[in-house]
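In this view, the complex is presented without one of its protein chains, the others remaining in place.
Residue numbering begins at 1 within each chain, and the chains themselves are lettered A and B in the order written.
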Amino acid sequence: MNLRRLWAVARKEFIHIVRDWRSLIMAIAIPVILVLLFGYALTMDLKDVPTVVWDQSRTTRSRDFLSLVQGSPYFALKGYYDNYRQLQQDLDSGKAMIAMVIPHDFAEGVMSGRPVTVQVVADGSDANTARLALSYAVSLGMIYSQQVTIKQVALQGSGSRIVPVELVPRVWYNADLRSQNTIVPGIIAVVMVVVASMLTSITVAKEWELGTMEQLISTPVRVPELVTGKVIPYFVIGMLDVAVAAAMGQWLFDVPLRGSPGLLFGVSAVFLVGALFYGMLLSIGLKTQVLANQAALISGFLPALMLSGFVFAIENMPAVIRVLTYIIPARYFIALLRGIYLKGVGLEVMWLNGLLLSIYALIMVVAAHRKLKLKLE
Amino acid sequence: MTASDPAVDVQGLTKQFDELTAVRDLNLQVHAGEIFGLVGPDGAGKTTSLRMMAGIMEPSTGVARIAGCDVVTQTTRVKDAIAYMSQKFGLYVDLTVEENIDFYADLYGVPRKGRRKQIEKLLDFSAMGPFKKRRAGFLSGGMKQKLQLVCALIHTPTVLLLDEPTNGVDPVSRRDFWRILYGLLGEGVAIVVATAYLDEAERCNRVGLLNSGELLVQGPPSELKQLMPEQILTVQSSKPRMIYNLVREILPDQRNTLFGDRVHVATKEPKKVAQKINDLLNAKAVGEYSVKMEPPTIEDVFVGMMADTGAEDGGSSDEAGPARVNGAPSTGRPAVQVEKLTRSFGSFTAVDRISFTVPEGQIFGFLGPNGAGKSTCIRMLCGLLQPSSGGGSVAGYDIMTQAESIKQNIGYMSQKFSLYDDLTVEENIDFYGGIYGLTGSGLADRKSWAITMSGLNGRQRSMTSLLSGGWKQRLAMACAVLHEPPIVFLDEPTSGADPLSRRRFWDLIYDMADRGVTVFVTTHYMEEAEYCDRLVMIYSGKVIAMGTPRELKTAVMKDTVLHITCPHPQDRLGLVEQLPAVREAALFGAGIHAVVDDEHAAVSAIRNAFEKERRRLDGVEKIVPGMEDVFVSLVEAEQQNGEAV
Partner (left out) sequence: MFNRLRRMLQKEFLQMLRDPKMRATVLVMPVVQMCIIAWALTTDVMDIETAVLDFDATPSSRQVVEAFSAGGYFRVTGYLHSQSDMADALDKAAVKTVIHIPEGFEQNMLDGSIGKVQLLVDGTDSNTAAIILSYANGLMQTYAARKAREELQRIYGTGREAVSVDIVQRALYNPNLESRYYYVPGLIAVMLIVFSMNLTSIGIVREKEIGTIEQVMVTPIRRLEFILGKAIPSVVTGYITMTLMLGIAVLVFGVHIKGSLVLLYVLTGIYFLGNIGLALYISVISETQQQAFLTSFLIIMPAVQLSGFMFPVHNMPEPVQYITLLNPMRWYLEIVRGVVMKGVGMTTLWPAIAGQAFLAVLFITTATARFKKTLS
């Protein structure tokens, strides 16, 4: 490898990037927007589920129960109706996700110790929200019963031995269960897959399409100089993107970085190399910009978003798909990122992830080099 | 490798693409300090041959050695030894001239020290100095070609492979170009050049004629000319096409060909035929003309050989229609009229207050060096580009406000390749026919016309990407005039086409003009300029001359031009140039043209000089200047003016 030729290719590629300022801005803006979106706007945390009520009882007792519902962070009462038709309508149109019906004998039942039944109907189309909301509703029912019982028992002068057990939950690594803490480290992986493989997927194909390749391959330039030279500028942009994303996580979203920042950038670099050379490989193999870019998008973005454990936990997937996720490098990277960020652990615990990630990067580097032929067909 | 080994040694080289054999059993040797010209019709396999020699395409069989290294097994060493210039523009449009050059200099490992000097020298040679900071994408077509040559020449290669390097380059720059090449020969570089300009082939040490992938003949130009059994009679006049048609009527057996303002008649009985022609032309009263016997040119040989091999497929020469009177009768309404037309890009004025009028039915030639503003002007006339100021009309519609109406009435062939590579020949025609509103039998008729006209019979279903450059050019032209528009704009329609298809282009242009179509055409082939009814020459966006070809050659060009015939003119050029009696000298075809003030003094000075150096001199005579002489002297005069100011 001749360093001067390598540098010549890299510099040329740098100029391309700088000249096309619109693309350059987008290469920087995409990560920022992604991080902002996920950090601010997107959360799966359950809160304020729109709820409508038909209170057939209309008593102090039923209002007590409803104020308990309203007081919980999970439900937001959006409307009171007196028939099923309207409840159904709101569920149909998506205005409400939960409908509650309090029976007319609610107060009498509570007073006399007879079991009463509150009906809770959930819009099950969003199964995740529905399941959580329903289970909170059940809990609310129990809490209400206990409150009433405690009051009654207290009136009769007995002790508070009514609630003998208590669950003391402690969430490790992310005590307040903030979505951001989970999402921000993951988003770094998504950003890098996208930016890296999408940008490089164009570079070689463009030279074939515009006819500059013929002139280029008639020179003494060698495959490694061409491939690596082209990757260098994008590596710089990629690392810049990582730094921007990490900085935003640190100062904008207060995501704790418990592990080593050096390790964070180290594994990012390894992953970036893999993603960049993967884009190169597509570009070399497919020879047209459209195909290479489309391939990068669907084989990079979609799996990184959906099969990497970023949003949808891998443990919940069917076995076959779980096996399939092992070929998705973002999976290892996300595991490493979350480990470094939230658990503060290093390669001593996650060496396997690190190793697999490096193997992936190595395969991509070798494959891209072997695939590129400096010949016309 | 020893000094006597050939720098390029090609043996039995063959390239097979699926069913098509692009190159078959090619054998040739080129030695250091030698320039080998590769000529042949469109699609003959010139590009494929060069690509294999450059080591960027795998041969199917056969061996090629460059500087003793095999192109397949020792590719990297081959690439160190060569410089290659592809036919398609291969540089980066978003890099500046300087950045492109530096990039290639680094790739070739040119040391940084002393590099500047070499770059400056090349930029000077190519007159690109002022454009160092301009992005390659904003250069005109010819300047791009020059830049690409500069990039290829940034190191001194053992072998230089050039694929039609002068396509679309103006005559002045073409001369510069060849001067650079001769300089390299002196340094011992071996050059292989594919070219569509046969006057360039004349200047090569040896020429190979390639047809359908096979090398028909190779040898020095003088030897090739001896292969021709006939002799050449030239009839020079101001109405060449009329004479061409007349001669064809009376001498249907002789091959006659148009060369600018001359008609070449190839014949074995020159005396008898000359008499016949004289009788005929006197009877028809065609005005001034002269009939001479002249040695054949390479182009004569080429045309003759191609006619023999039957390569002239479906030419339209037999249907060229009746003889055309120059300056066809017009209905009075001008087809194109512009008044102080101006277009600026930022601070740069590409077209500067141009005014002219083109009557209906005229063939209007638009000449000028690369970057003079020809394409910009045509784009404004086609409604593609909004003029900055001034105005005009095309087909009676205002170019400022009625662009869409203009588009209904014109055909346009852009300089850039304008067909869809991923569609077949037929599909391209269907598409353009369809959007021009042709349907049913109308479309079918025009389609078969277009395929015949472009010589693509039997290749209707080929992918356009597989066609050679010249063929694409023909197809693009056919697509541009499918709908038979009353006004046609052709921006360098013949760039890169072989001599035979160039003639066919012009037959077609005449055919259209005869039917009252106005043709607006740009070209860098000066013999083609002779075919125009009227010419406008522009320089730096301004009109510098206007008139009929004859007017330009007589009224505008006041200098005397001498034609010097001698062996190895490229080596004698310096000798002629340094004579005080000679103002300017340049290679011209197989000889030298010298611009002088005093005919007699100069002739004797030249004779003396040759005698003193003991060089053979075959003749010096005063000639009616050709368009190329006119062009070069006008442009050089402007350049000097520019420098003086």
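By our rule, a contact is a pair of C-beta atoms (placed from the backbone, for glycine too) under 8 Å apart; a residue touches a chain by one contact, two chains touch by 3 or more.
These numbers come from a predicted model, not from an experiment.
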Omitted-chain contact residue, chosen from A:Y173, A:W208 or A:F265: A:Y173
Residue, one of B:Q16, B:S388 or B:Q408, that touches the chain absent here: B:Q408
Contacts of subunit A with the absent chain, listed as residue ranges: 20, 22-23, 26-27, 29-30, 33-34, 37-38, 40-50, 65, 89, 91-94, 97, 110, 113-132, 134-146, 148-149, 152-153, 158-159, 161-175, 177-179, 181-182, 194, 198-199, 202, 206, 209-210, 286, 289-291, 293-295, 297-298, 301-303, 306-307, 309, 311-313, 315-318, 320-321, 324-325, 335, 338, 342-343, 345, 349
Missing-partner contacts on subunit B, residue numbers: 379, 382-386, 403-404, 407-408, 410, 412-414, 416-423, 427, 430-437, 439, 476, 479-480
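Going forward, only the chains that are shown with their structure count from here on.
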Of all residues in subunit B, those that touch subunit A in their complex: 51, 54-58, 75-76, 79-80, 82-86, 88-95, 99, 102-104, 106-109, 135, 148, 151-152, 161
Footprint of subunit B on subunit A - complex, ascending: 2, 4-5, 7-9, 11-12, 15-16, 19-20, 210-222, 374-377
